[in-house]
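Note that one protein chain of the assembly has been removed; the remaining protein chains are unaltered in position.
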Amino acid sequence: MEAFLHQVFSGLANGAIYASLALALVMIYQSTHHINFAQGELAMFSTYLAWAMINAGLPYWAAFGLTVVASFFIGLIIERAIVRRVADAPVLTVVVVFIALLVILNSVTGWIFTYTIKVFPSPFPEEPLFGPYISSHEAGVVGVSIFVLVTLFLFFRFTPLGLAMRATAENAVSSRLAGIRTGWMLALGWGIAAAIGAIAGMMVAPIVYLDPNMMSGILLYAIAAALMGGIDSPLGAVIGGLTVGVLENIMGAYVVGTELKLTVALVVIIGVLIFKPTGLFGRSFVTRV
Amino acid sequence: GEQQTDDQDASVDEIKIGSTNPYSGPASAYGTIGRAESAYFKMINDQGGINGRKINFISLDDGYSPPRTVEQIRKLVEEEEVLFLAGTLGTPTNSAIHKYVNAKGVPHVFVNTGATKWGDPQNFPWTMGFNLSYSNESKIYAQYVLENKPDAKIAILYQNDDYGKDYVHGLKEGLGDKADTMIVAEASYEVTDPTIDSQIISLRASGADTFYNVTTPKFAAQAIRKANDIGWKPLHLLNNVSTSVGTVLEPAGLEKSVGLITALYLKDPVDPQWADDEDMKAYTEWFNKYMPDESIDDAFNVNGYIIASGVARLLEACGDDLTRANIMKQMASIKDLQMPMMLPGITWNTSAEDFFLIESAQLARFDGKEWALFGDVIGN
Amino acid sequence: MGGLYVNRTRLILVALVVVLACALPFVLSSYRVFQFNMVLVYAIVLLGLNMLTGFNGQISLGHGAFYAIGAYVAAVLMDHWGVPYWVTVPVAGVICFIAGFLFGLPALRLHGHYLALATFALGISMPQILKYKGLEEWTGGVQGIVILKPEAPFGLNISQDQWLYLFTLIIALVMFWLAWNLLRGRIGRAMVAIRDHPIAAEAMGIDVAAVKTLTFGVSALYAGVGGALGAIVVQFVAPDSFVALVSITFLIGIVIGGLASISGVIYGALFIQFVPNIADEISKAAPWAVYGLFLLAFIFLAPAGIAGFVRALWARLTTGSTRKKRAAQTQET
Amino acid sequence: MAGSINTSKVAESQQANSVLLRVAGITVRFGGIVALDDVSFDVRRGEIAGLIGPNGAGKTTLFNCLSRLYDWQNGSIEFEGTPLADVRRHRVAELGIGRTFQNLALFKTMSVRDNIKVGAHCRSRGGFLANALRLPLTGREEPKVDARTETLIELLELGEVADIPAVDLPFGTQKRVELGRAIAAQPSLLLLDEPAAGLNHQEVETFIELIRRIHEELSLTILLVEHHMNLVMRVSDRVFVLDFGRKIADGTPDEIRRDPEVIRAYLGTDS
Partner (left out) sequence: MPILEVSGLCAGYGASDVLHDVSFSVEQGGITTILGANGAGKTTVLRALCGMLRSARGSIVLDQVQVNGKATESIVRLGVGHVPDGRGTFMNLTTEENLRVGAMTRRDKAAVAADFERVFSYFPRLKERRHQQAGTLSGGEQQMLAISRALMLNPRLLLLDEPSFGLAPLVVQDIFRIMRTINEVQKVAILLVEQNASLALDLASTAYILETGRVVMSGPAHELREAESVRKSYLGY
């Protein structure tokens, strides 16, 4: 029983990691209707920036803040310089651009910072929170995810900017006819997503260590989480993330063993999607003729 | 297939050597090994080459994908017409070309993985591995456990690929009849897993008092830290792949690493015990000059350095007889060779029947600062 | 899709390419022949994927899985039962067809990103399944299977590489012919109609579910045939040969080549075969970055894929009439 | 197709006035919205029936039921005696119900010609195998489809644009393509959802001619939704009126034009 609980808590902790990146995916989806495969690498790159700043002697929170801001601008610039050019292209073309970004970021980071793992500090205290079950940092990640979730939710639901972004993602032409500066909305979406990604990266790195491939595995889980929760729902991303985390642990520890746990977890997720094709919390939209 | 005999003309002033490494893709952390090898040969060439010949080391990217390895090796053999192959990295990748290079009669030496199959002169006379084989290393741990903790309950964490499985297999062989009773839990992970926390929890819950940790650096660091954090204090046997003080133990926490036991055969540039070692000085000097952008912490570079120096040594031994047959002959007649950066007493030995280059290691326990070697050099 | 008129210039062009392809193994070195052999293999796989994703609009990020199944079917048949290599190819095709069809059934419920995820999951899981203990007896587990290279038959005096290339070429030509027939006829129109407007397609009497699942099956069949040929050419299969990246590479192939274009898959195959090597030659420090830059450059210069680029060029060269140009934009070659 | 004129005339006289489509007590709800409320009517073979009503009255919803895109909660629909509830979506066209869409549902990237060919899908045969292997069946079927398509292209005067992707055409032309696509399926009942929307006066006149012509030549039964009163009243034999999902009137155009309820709910005074 103790081990079981332990698995559940550890799953929740992992799930919070997935959720934090999944939130960035939801953000970019809401504002561009794309799933950004480079989101993980972008987050990883941001985390290296933070690491470099901390190494250069900056205090944690200063580095944190600067990184979030810098990442925002990096996202903005990537959108304006690269993604913008394929705005009217078919989805798959955009996907290839994302893949290009992914490999470039991964490779360049490895080149600059080498592939050895780096320790990234946690802003939370060392002592565990609930006995050995969950460390303060892990609890902190959960907290940060929930904070980002609530912020995003409020942002999209209640601010005009959030509405403008959703409108732009859905119908850029009509949005422009409503006077929305769609170019900036897309860039802003990228910026915010990159900033959220940076937070995710800085939350994840203390747990998995910082290395250029830090996010590639996590991205997969984050995508699964975001889709299971519903790609347009911040709440879905978090619940999806936590579910995937726990599901995977339970599968691995008690049901199918570690060798097939990912496979089985994915099968379960797809099963859920077949049952509910827009994810657990995703809104289903009707297309009528 | 036809056997080619396009051995290189001894009169040429350049020796072409081929290799593959994952410079791109998810395994690109190993890329630094290839870069270290290239850097070493650069140094050799700067010093005038070997027997007056420059070395042209062509190391191609295979992205750790077997089909691409086949392609690149064919390019090296058929287009570049390299004299031989050295330091090709990875088990699946080398498996893909194993038959081809032997059919072609191209020396395929210093194969950079620890699988057992690289030492099979009967069937594959052109292939010889470099590392202490994973299974031999495992047997050292098995022997240690059998002697020091005969009623150990062992839990194993391993990477779900041939590297991991070779280790597990070796341990089971080493434990013999007792394997079934002693091994109480096994858990695997995929390289794409973000963490191995769940596996550690499961292994601990099995009631094991001995932990066989067969993981690559990142996961090793995670495992050491996690085991410690949840208060699991087993006899912790760590595979040689991840013994780097700089890139594994420091990230895991030096205090959390106290008590780890491993089998060592290389010197670690970060381990303070070698600070004044002559080998290490030469290494550091070379590193700072030829690999200024890379990380000295990274023990992978040592691997590349030794392979390259082994190749240099081999060419010296070949003299002017740069035929493929002679290369294999020299490769298979190494006697008690003490190479730089190898632990004292760990020598290279081969023969026509024995295609295992490194067959010994010495146990070491981490004391929070350095790997304290103990016991004799084990193996032949 | 429209106006797939077989005019004379096109016929001549196709004939020229075929003749060139036949001559290739007799003028190039063995190693190059091997590379072009892989191009043919990839072209077959891409053709299937393009059918599914380009023409039918079902995104697959997991075709590497069917490629793997095809490869393993061939390897296991040859290794375990000594089945002749040429028999394994159709068998792999049929098995993959069934696998693809079965996967296509639940996939019917999923759309867009959700389908992409489901297929991606398949691609990710495949290596794990291949390593699985329960299948080890067949698959050789992590060790994989080494296959022998076939000799040229009928006492032909050509090398193994040349023979394999020609063998692959014959199969590729057949596969292209079949795809051409399929895509330009009734079913091909139905596939595109489903992609463009599934509701209207159904209202026009197209059995959307059947066409989609069968397209999935056929597309997997192509991947399986490609996989089997790839295994024979490389002479080795292992789980590490079929990681998720392979699926992504295939996707890159069809996009760079040109979505919903038959000729595009050849360009795409050339790209995925040769560009990584070029990247490697440019930089050892960060070859992936170079590869990524190549990707971006191609996308920016040829947003409709190389096939689209060639088509536009062709249109500009041949006629000045705007009508034709416009028609050419969405036509496929 | 052209040859069918005579035979169908005979058939028409035999079956004249028989019920082709029977809608009985159909109710459709979306959450709280009742889009159709116990609607019943018959369409007789060979007639042109008009279906009018205010915006949101449920006309398109009814069409969507007829093509099985929507499920209804109550009631039944029979087409030539077959209960539609038992018919799967893609069988509807084969059964003989063809339609156009209010907001256009063309296959955008396909040429006009191919759009029309897809319309003929349900009247041709040949599956994956036959197509891929070019079995004799395909050799027989494709020319038939080609011929039919060319006839329609001519009938609808689409020759100029036959090779242009549908998406690049002006709205009115797209509507004509949709019409062509629908009749390529050789339906016995043609559902037209606002076919004349966006046409100017002269174009409406031409369109009326066209409707009459295809009605005649192809011996079709037509159910027509339109807000263009001039058109509806001139071509329809009978008109049904929906309001808030309920049928509020049916009768000849003259009767409808005078119906006070219809005037109040729909026509207004100055039309």
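By written order: A, B, C and D. Residues from 1 in each chain.
Criterion: contacts are C-beta pairs under 8 Å (C-beta built on N, C-alpha and C of every residue); 3 or more make two chains touch, one makes a residue touch a chain.
Everything numeric here is computed off the predicted structure, so don't read it as measured data.
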| item | value |
| --- | --- |
| Which residue of A:175, A:216, A:243 or A:263 touches the chain not shown here | A:175 |
| Which residue of D:127, D:172 or D:251 touches the chain not shown here | D:172 |
| For chain D, residues in touch with the removed chain | 30, 33, 53-57, 59-61, 102-103, 168-173, 194, 197-203, 205, 227, 229, 265-268, 270-271 |
| Positions on chain A where the hidden chain makes contact | 160, 163-164, 166-167, 170-171, 173-183, 283, 285-288 |
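Heads up, the rule we're going with is that only the chains that are shown with their structure count from here on.
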| item | value |
| --- | --- |
| Centre-of-Cα separation between chain D and chain B, whole angstrom | 74 |
| For chain A paired with chain C, centre-to-centre distance based on mean C-alpha positions, whole Å | 32 |
| For chain B, residues contacting two or more additional chains | 24, 26, 28, 31, 160, 190, 192 |
| For chain C, residues contacting two or more additional chains | 124, 128, 131, 199-200, 285, 287-288, 291 |
| Complex interface listing, chain D residues touching chain C | 67, 69, 89-94, 99, 101, 105-114, 117-119, 121-122, 124, 126-128, 131-134, 138, 141-142, 145, 163-165, 168, 181, 185 |
| Complex interface listing, chain C residues touching chain D | 1-3, 178-179, 181-182, 185-190, 192-193, 196-197, 199-208, 214, 218, 260, 323, 326-327, 329-331 |
| List of chain A residues in touch with chain D within their complex | 288-289 |
